[in-house]
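All protein chains but one are shown at their positions in the complex.
Up next is subunit A:
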Amino acid sequence: MKRYGGFAAVDGISFEVAPGESFGLLGPNGAGKSTTMRMVGAVSTRTAGELSILGLDPDAYGPEIRSQLGVVPQSDNLDTELRVRENLLVYGRYFGLPGRLVAKRADELLAFAQLEDKGKAKVDSLSGGMKRRLTIARALINDPRVLLLDEPTTGLDPQARHILWDRLFRLKEQGTTLLLTTHYMDEAEQLCDRLVVVDTGTIMAEGTPAELIRRYSSREVLEVRFGSDRNSEVAKRLEGIGDRMEVLPDRILVYSRDGEAELVRITEAGLHPITSLVRRSSLEDVFLRLTGRSLIE
């Protein structure tokens, strides 16, 4: 638990991450994800509760814990006064690692981050995706047991995200424990073995992506549009179709095992949607169901 004055940013978040596991914290902005990450990163003390990282209490063993962690913060805090490779060298020295070892690892990590030919470049000249990869490479310089990633792909274009996911997936395969926060559902489905959905500082749900979809959504979702002013009126006539229905201003969502069959039933009832779409249910449906659709700010 973490309090700032009277406000509890994190209030009763409880989870365990096993070695080698890839664990995700999902939640809308302001849910308490980053605060949780800072506490796990041993740079923020908790107001109450128990926390053990690598078997140690961060209040007593902050430096020991930090020396075994790799941290990728939400906004890049690369050292812009230094060149790309220097960023890795200098960061390695912060851990008190010998210069020769750091130099060797820096070259390996530049290759891993696909930045071999950028070693002498200025940090500011890198694209957003490259900066992110450099930040991840930097976080790996001390060969950490756990990698903390706070919204690793926010603000990147699709190409850059896919390259990044590929790199993170490789780390996962090599047995690095990943703890990441995200509000991208596709990212969570790609990378997380297990996740918790967090909102207003507490856990809303916990499980594997597939489990959560099964528990909080249906196998498929049928999206039908009848035009913005007709949706709610039509919805009344759709009673009984699907397991559950959600009426949004622009469309109606029908949750069901078999979306096509529901669409047939709708047309048989004499209703003809302007557009219709059957898709597999995703974590996004779970997420929106759990955290609500209203804009939280």
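Definition applied: a residue touches a chain if its C-beta (ideal position, glycine included) is under 8 Å from a C-beta of that chain, and two chains touch if they have at least 3 such contacts; residues count from 1.
One rule holds for everything that comes next: contacts and distances are computed from a predicted model.
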Missing subunit (named according to UniProt) among the choices "Aspartate carbamoyltransferase", "ATP-binding cassette domain-containing protein", "NADH-quinone oxidoreductase subunit K" or "Transport permease protein": "Transport permease protein"
Touching the left-out chain: which of A:F95, A:F112 or A:F169? A:F95
Touch with the omitted chain, as defined above, among A:L51, A:A121, A:L248 or A:A261: A:L51
Missing-chain contacts mapped onto subunit A: 13-19, 21, 40-41, 43-45, 49-57, 60-69, 71, 73, 75, 77-83, 86, 90-91, 93-96, 142, 145-146, 177, 179
